[in-house]
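The complex appears here minus one protein chain, its other protein chains still in place.
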Amino acid sequence: MGGRKPVKATIGLEIHVQLNTESKLFCSCTTEIDDLEPNTAVCPICLGYPGSKPKLNRKAVEHGITIGIALESRIKPVIRFSRKNYFYPDMSKNYQITQYEVPLAEGGYLMVGDHRVGITRVHIEEDPAKLVHVGGGITNARETLIDYNRAGVPLVEIVTEPDIESTEEARDFLKKLSLILEHLRVYDPSGEGSLRVDANVSIDGGNRVEVKNITGFRNVEKALNYEVVRQRSAVNMGLSIVRETRHFDAETGVTSTLRLKEQEEDYGYIAEPDLTQIHLSEELVGGLRASMPELPDQRIQRLVDQYGITRFQSDIIVNTGLRMSIFYEKCCELYPDSKTVANWLVTYLLKSLNYEGMSLEESSVAPETFTELLTMMDDGTISERLAKELIKDYVKTGKSPRKLVEEKNLALLPVDELRVVVGEVVSENQKAVDDYRSGKTKAAEYLIGQVLRRVRARAAANTVRELVLEALKGN
Amino acid sequence: MNSLKRAKELDQEYHFMNAFADSLDSGEGRLKGYTVSVKDNVCVKGVQSTAGSKVLEGYVPPFDATVIAKCRAEGASILGKTTQDEFGFGTFNVNTPFNKPLNPHDPERSTGGSSGGAACITAVADFPHLAISESTGGSISCPASWCGVVGVTPTYGRVSRWGLIDYANSLDKIGVMGKTVKEAALLLSVISGPDKYDSTVLDTPVPDYTELESVEELKVGVPKEYYGEGINSDVEKTIWSTLKKLESKGAKLIDVSLPHTKYALSSYYIIAMAEASTNLSKFSGLRYGLQEHIEGDFNQYFSKIRTLGFGDESKRRVMLGTFTRMAGYRDAYYLKALKVRTKVIEDFKHAFEAVDVLAAPTMPVVAPRFDEIEELEPIQHYMMDILTVAPNLAGIPMVSVPCGTSEDMPVGLHLMADHLQEHTMLRAAWEVENL
Partner (left out) sequence: MAEIAVTRELVKELAKAARLVLSEEETDKYTQQLSVILDAFKELDEVPTDGVEPSYHPIEIKDSLREDKPEKWEWDPLANVKDHEGKYIRGPRIK
């Protein structure tokens, strides 16, 4: 889509991200829920049992502050929680404990390229339960099954100003935000539904439409594109845009009306009386500020300075994700030449991962085995050409390159064995030998090619050349 | 005869229980030998706990409230659940589909509420018994006064609320009732103190409240707003005669004023209803309590359960509470009430600079008859709490101690003290008891 002109729109995002605490926001149930049976990581608190009371997770508050600091927001000295009241089957109490009047942080910004996107507020709240709509989607299912394992997982909500001007910019903003959160160690991008977005979209200063509950970057771009085009064609047909909330269906890529704005529930916020106010002291905030992890931009610069790689390489490594840059640095500990590591990582490893459609963490690629590949090239076990071939198998299978070479018998032939092959080729191609001797030096290339074909990738081209020339001289 | 069997006999006559424990377990500790009854809104593991509401019928809590765990640890036998107004919404213990208790001094009269069952059994038990009860706006003091027992409401946060089915969380206090100040003090000593499950509990050390002795030169404040208009003159006479006796024993009576008293009632009801209306949202026919065949969309199903499960007063309070926190009205009602609450607290703080306790009638009248109650409009029900809501709104401790009769019905003297001054307050109550 490089050349296409972005469609102009006014977009504000509300981003919900699951914070990677070990326990839930208001109870001690585990947040490691991806592989659990339904309703097995629940207690009377997250199930909204009568008589239960919430108790706030310190770590979630600290994570929220860290995010606020990274976004240059003003951290509030005293925060409180509120009850946001609305009835819905995914809400165990039919209210959500969130922050209303006093969020954790206000203001701030994030640069996307050279465009500044303002941050309105950052606050923490509890995730609702997960609904399974049986026999249809949200609008036509026969019944609903409820799994409360997710209920109470801590979320941070980051609200932007309506500063985003295109769907592409929205995507870039989210990518950058996600990368920052990952670097802050507050968020695990691999978790199921760990990033969810509500988007407010309007065009030409028209009415604002809210698209709810979009999961993941790709869907955000899809949903926003659909919505902008939908609004554009409505306007072109002379129709007016209605203020409403729309639901995005990831399967069909289509948004549809959920409710009109005037049908919205009045949230009737009150202070959450079961929780105390929390002081975010100078000491606490200062301490977190002092121990802020390295942010992506800082990391890109450091890799350039420390490892002597190009800015282009560093950019790719860091932007691929925190795990990739940690992988890179680990490789540099194991292998002496950091530039070679970067070359091979950026050019071949990433290409193979992309080809397999795998992320680094989904693959079994590890620094120890990746550097093994480089070492085997250095010590002459395999040729560069073979290494480029081998990396595909390596990424696919996760097996150590050394093992792959052994299994497939791919190691370079010892010079003695190679000399025998050369001898055979030379004696079988008398015409080429004659040509060479009569001054057609190009005939040597033909012979080299024949040898290489016969041994496949088990010989370095330079060695073969030397041996062929030696044989031609000797004969 | 064991006390479970005896309690069941008495219940036949007075209707104070909603559920009995299967059996009585007892152990060693400060409550050894005592049977403890529990207001129905305090969860007891394995015993149906409804908070007096049909919407929680069949709900068997999977855990003990902290106060119950503490009682068990001190050797108490848990008897079962005492009846109450639905979720504590009432002053006469008539707002419930379950048992409506009868006043032991006159079965045609109310026990008071909302902890009516607790006061009733405390009055009639002829075995060692103590009651766990609960107050939001006067639900311990009122029935204690009308049934002639001692009822103690501690400072907000003195006792853990973990396991208490919420009415209004910023006002709810679990407290105690007993036949004597000393017995009530014993149970309060056991249940007070920190708890990791309640964020709003105070960690101030708990004294042994049973160490009771005379307070030298007790300074008793007499708030003018709690006497005169609206107070039955015979009730007031009984109170004054007690105060005079106290004075003759060396106490000093000091006139004080709590100028915002008049506004406490509205402030209290607005805050209580706003919080209550959100607390009751969770009752929607999923997970526990009343559950019907699931049909229709969620709005239809939730509405069906709530319409069926809530009584008239609950519906009224949920609607009023919803109103007071609606966008557009929230500042004028909910937030305003929270600010007026600050003024009410300041009144008390100011008064306690000069006095140890404040003394007033607990209730403006003696227990009314059921036929009289039927004639009352909802607002007149609320007005009945005029003397108890202010200290409840301020979260200060209070005790109603029997101090004589009027029309042959018990009258309670209400003693109120500054935050966390339970010990002084109980010593003053003990003094009154021994007059």
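By written order: A and B. Residues from 1 in each chain.
As a convention for this text, a residue touches a chain if its C-beta (ideal position, glycine included) is under 8 Å from a C-beta of that chain, and two chains touch if they have at least 3 such contacts.
Quick caveat: nothing in here was measured; it's all calculated off a predicted structure.
Considering the intact complex, the chain excluded from display touches A, B.
Listed here are the chain A residues that touch the chain not shown: 21-23, 27-32, 37-40, 42-44, 47, 55-61, 80, 87, 89, 131-133, 138-148, 265-266, 268, 271, 273, 275-279. Where chain B meets the omitted chain, the residues involved are 58-60, 62-63, 155-157, 170-171, 196, 199-200, 202-203, 260, 262-263, 266-267, 269-270, 277, 284, 286-289, 291, 293-304, 306-307, 310, 315-316, 318-320, 322-324, 326, 328-329, 332-333, 335-343, 345, 377-379, 382, 393-396, 419.
Rule of thumb we're sticking to: only the chains that are shown with their structure count from here on.
One simple way to say how far apart two chains are is to compare their mean CA positions; for chain A and chain B this gives 55 Å. Touching chain A in their complex are the following residues of chain B: 42-43, 49, 51, 56, 59, 61-63, 65, 161-166, 168-170, 196-200, 274-275, 277-278, 281-282, 284, 286-289, 294, 298-299, 302, 322, 325-327, 330, 334, 338.
Across the complex, chain B is touched by residues 44, 47-56, 83, 85, 87-89, 92-95, 143-144, 146, 266-271, 273-276 of chain A.
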